[in-house]
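Every protein chain but one is kept in place in this view of the complex.
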Amino acid sequence: MSAPPLLSVRDLRVGFATEGGLLQAVDGVSFDLEAGEVLAIVGESGSGKSVTAQTIIGLTRSKNSRIEGSVKLDGEELVEADDAAMRRLRGERIAMIFQDPMTSFNPVYRIGNQIVEAIRAHIGEKVEKAEARRRVVELFESVGIPDAERRVDDYPHEFSGGMRQRAMIAMALALEPEVLIADEPTTALDVTIQAQILRLLEDLNREHGLATILITHDLGIVAEVADRVLVMYAGRIVEQGTLDEIFYDPQHPYTWGLMGSLTRLDRPRPHRLPQIPGQPPSLVDLPGGCPFRPRCPHEFSKCTEYPGLEARLAEAPDHRDRCWLTPEQKREKRQVEGQIGLEAPG
Amino acid sequence: MLRFVVRRLVGMAIVLFVVSILVFLIFNVIPNSPPAQRLAGKNATPTLVKSIEEEWGFDESLPVQYVTMMKNVFTGELTSYSPRIPVDEQIEEGIPATFSLSIGAGIIWLTFGLILGYLAATRAGGWLDRALTGVAIAGISIPVFLLAPVLIYFLTYKLEIFPNGGYVPLTEDPWEWLTHLILPWFTLAVLSIGFYSRVLRSNMLDVMNEDYVRTARAKGLSERRVMTRHVLRNSLIPVVTLFGLDFGATIAGTAIITEVLFNIDGVGLYAAESIKRVELPPIMGVTLYGAFFVVFVNTLVDVAYAYLDPRVRLGASAR
Partner (left out) sequence: MRNGDGPWRLALRRFLGNRLAVAFLGLFFLVVVFVLAAPLWANHVAHSGPNATHTLEKLHVDGETREVVTPEGKPIGPQWFEAGGKFFLGADSRLGRDEMVRLMYGGRVSLFVGVVSGLITTTLAVILGLLAGYYRGWIDAVIARTLDVLWSLPVLLIGIALGISLAVGGLKIGPVELSGGSIWVPILVISIFSTPYVARPLRGQVMALGEKEFVEAAIAQGAGPLRVMFAEILPNLASTIIVFFTLNIANNMLFEAALSFLGAGVQPPNSSWGTMISVGVELLTTQPLLAIIPGAMIMLTVLSLNIVGDGLRDALDPRSKVRLEARTGMAEPEGAAV
């Protein structure tokens, strides 16, 4: 551990007041993001991954939200920062792109216009519209949008899905941020386009050293680009480690479930598509103990006690998980029909 | 954009044609009595009926009748028969009053509706928001012919705050013009203010949940910019089109009743009096011109909508 991490999240809690009670979307999440690394946050819908990301740049602040904990960017505390400071930071230091590029652009303005707007919102006095526009053309070229000069004046619906996402990425990069948060950037795209966008994100990370948080439910994507992985469930991290650690030595049953539900070309076809049994829990009334217990076929008596996020393998001090099973038990139980998976009881 | 406008103009021409045929059918064909007799009205003498028959060509085939009717209308030959006054002259005389009433009311209800709607949306759930809901529902349900007599009775008769109906041209006396119109404006506007504020509020709340507003905030735009350039701009589009349609409908509809109740000398009053006297030619004329006006306004609204929302103009589907 040489330099302090670029982004440091400690014990982040985010709750929303709803008709049914307090919904705890994020419940004690801590992680670091080093400069230049790609951190993947993986989980189902409702796991809290998007809320975590949005909270980092303050998008979840509202009358109904309760935010506690600490988020530090270069040592600067963000949770308590005032709205003006957060506005300056968004786009300039941390940029975020979202899942659906069609609805993420305002349909009534030209795309170039919207990116110029982003640029001028931050450095307005120093930059003229024409100059900003030139910068947008450059950005378009750098993210691989052909015929950039003309396309800058197009409307969002005149772009294809993949092009739109590239434009979103261009907009995110416009002010040269230190961190890029990509929330399900490829989920709304065709599979072939997905690969292109991932390639682009990878290049940006490698060539510009852009630290990236990649949020997804798709482990396949994670395997392509991530350095480290966080697995989230019910608003908490249930496992974290390097890419290799997670893929070759997953420690948490939920992770086994995620991996088991991936169909793989290099293995024999399972005679039944594997699923993780049960439903994600309601975040309003969480049962005590391990949050995954109701769905876990390997649960036992100790699971009524809430497991801490700890490194349980001596040889991998940064590979942490929240499961009471011993490493030997885990190695044994995760083998289902010759590969890693989560077996349903019976 | 140009192609779109041309397409709309062609559409408008078709609709106008259909309207004219409709009016022709309504007045001359559908009813089950001799048309000349009906047109002649109350003081029908046999000679009058005969001359009407010739003038309008009722002994000819239907298509010829139609052409004759349109010719009569557009060359200003349409006249009521007792007394003999050209219909288009009467309509022209009534236009300033009708426009003063409608345009004034329209400006009032749009302005207040938008302001209140914006406030309700930004303070969603608050007392203003709930009060507005109540006002809106009441507004849709209070008919003009209840509100107007109540206002007239209490504010012009009992309390004598406002003059008792009538219209004073703007060129004659601006102050009197204003005081005579305040109650009618209020009557017309009150019904719509609640409705429009609710429409804007609902649009704004929808838009505020849209992804592109989230993007705008994620870009680091100031809250004011997010609200005006993104939320308002997109929320207003349906409001503008709604207003255009409503405005046309008002001039050709609710304004008539308001003019009758407040005794305002506009086109609507002319039409109402013709109804009372069972004079068909003026009604025909007012209907035609009114319908033309409304179709024209609707087309304008379509074009404005396309200007404001590029998705419409470029014929794109959501992809």
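The letters A and B name the chains in turn, as written, and every chain counts its residues from 1.
In this section, a residue touches a chain if its C-beta (ideal position, glycine included) is under 8 Å from a C-beta of that chain, and two chains touch if they have at least 3 such contacts.
This one's a predicted model, so the numbers in the text were calculated from it and none came from an experiment.
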item	value
Of B:V5, B:I142, B:L178 or B:V312, the residue in touch with the unshown chain	B:I142
Which of B:I237, B:A291 or B:A306 contacts the chain that the document leaves out	B:A291
Chain B residues that touch the omitted chain in the full complex	15, 18-19, 22-23, 26-27, 30-33, 38, 124-126, 129-130, 133, 137-138, 140-143, 145-146, 149-150, 152-153, 157, 205, 208-209, 248-249, 252-254, 256-257, 260-261, 271-272, 275-276, 278, 280, 283-284, 286-287, 290-291, 294-295, 298
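We adopt the following convention: only the chains that are shown with their structure count from here on.
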item	value
Whole-Å gap between the CA centroids of chain A and chain B	53
Chain A contact footprint on chain B (complex, rising order)	210-212, 214-223, 225, 229-230, 233-234, 237, 308-311, 314, 316, 318-319
Residue ranges of chain A in contact with chain B within the complex	57, 59, 83, 87-92, 95-96, 98, 100, 102-108, 117-118, 121-122, 155, 157-158, 160-161, 168, 171
